[in-house]
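All protein chains but one are shown in place.
And now, chain A:
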Amino acid sequence: MIHHIQNKIYHIEVLPPKQDSEKLEKDLEIFSNKYLRVMDSSYCTCITDNTMGLLSFQGTEIIEELDLPVMSEQVMIHLNTFHTKDDLDNILDICKSKGIRYLLIITGDGSERLPKLQPSDVGATDVESVTSVELLKYINHEYPDTFVLGAAFNPYEPEEHEFEKMKRKMKAGATYIITQPLIERNEVVDRLLEKYPEIPVIIGTWMSRKLHLLSEAVGYEIPGNAEYDPISTLKMLHKLYPGCGVYLSLLGFKTQYDLIKDIWV
């Protein structure tokens, strides 16, 4: 992951079409266009996994179905704990066969319609429910030396608890960290960088003007700001965190995409 940062490769979040889409073919076309555009720009496409419990199609099945090209360094798949064991193994097998190496392992958001991995599914005997820690351990054990596994860091959660979790994620095999989106300097992230100086950290950056969506995404109230300017924020975060990579959440492909190419120089 470190060379993503050295080579100034943006991580660009692309949301797959939702399960209840009434215009699925059109949504797949839009997804495909975004995916290919990120590939052409030599950035890394990061495909989410049922974000906020909203049922969506899996990145791996879309890549397979649409026969999208995979450059190993340019695709990252999010993988959470809301799957059946069969689905999980199927996703991992497709990733392996397609040469997708980068996985971001998260606990994720459930919903009534989503199954949840059981401890026995991932060989965990000492927990009552599966979190990203058990999932990291499982993947490392079942697919040794196959994937580059990352973990998420939420600076909006109580700090002590979040650092404790991060320690377990690292022990379980995470080799890079992606933070929840920031809109300004964050002291908890500063302390994360101090604590893990050798670990590549990718700073999440909120690219939508709608800050209430960020509050929903991170689970904590982010004060609204009518003047919020994502592009200025991106420039500021580059200056504040020069040794870090950048993950762009909800980047506007029509209005913002062309503006980012000259920012990280």
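Here is the rule we go by: contacts are C-beta pairs under 8 Å (C-beta built on N, C-alpha and C of every residue); 3 or more make two chains touch, one makes a residue touch a chain; residues count from 1.
The rule we apply is simple: contacts and distances are computed from a predicted model.
Asker: I notice the complex is incomplete. Of the names "Transglutaminase family protein", "non-specific serine/threonine protein kinase", "Electron transfer flavoprotein subunit beta" or "Aspartyl-tRNA(Asn)/glutamyl-tRNA(Gln) amidotransferase subunit A", which is the UniProt protein name for the chain that's not shown?
Answerer: "Electron transfer flavoprotein subunit beta"
Asker: Taking the entire complex into account, which one of A:96, A:113 or A:141 touches the absent chain?
Answerer: Selected residue, touching the omitted chain: A:113.
Asker: Hey, which of A:32, A:84, A:175 or A:233 is the one touching the hidden chain?
Answerer: Within the whole complex, the residue contacting the unshown chain is A:84.
Asker: Counting contacts across the full complex, list the positions on chain A that touch the omitted chain.
Answerer: Considering the whole complex, chain A reaches the absent chain at 19-20, 22, 24-25, 55, 57-58, 61-62, 65, 84, 87, 112-115.
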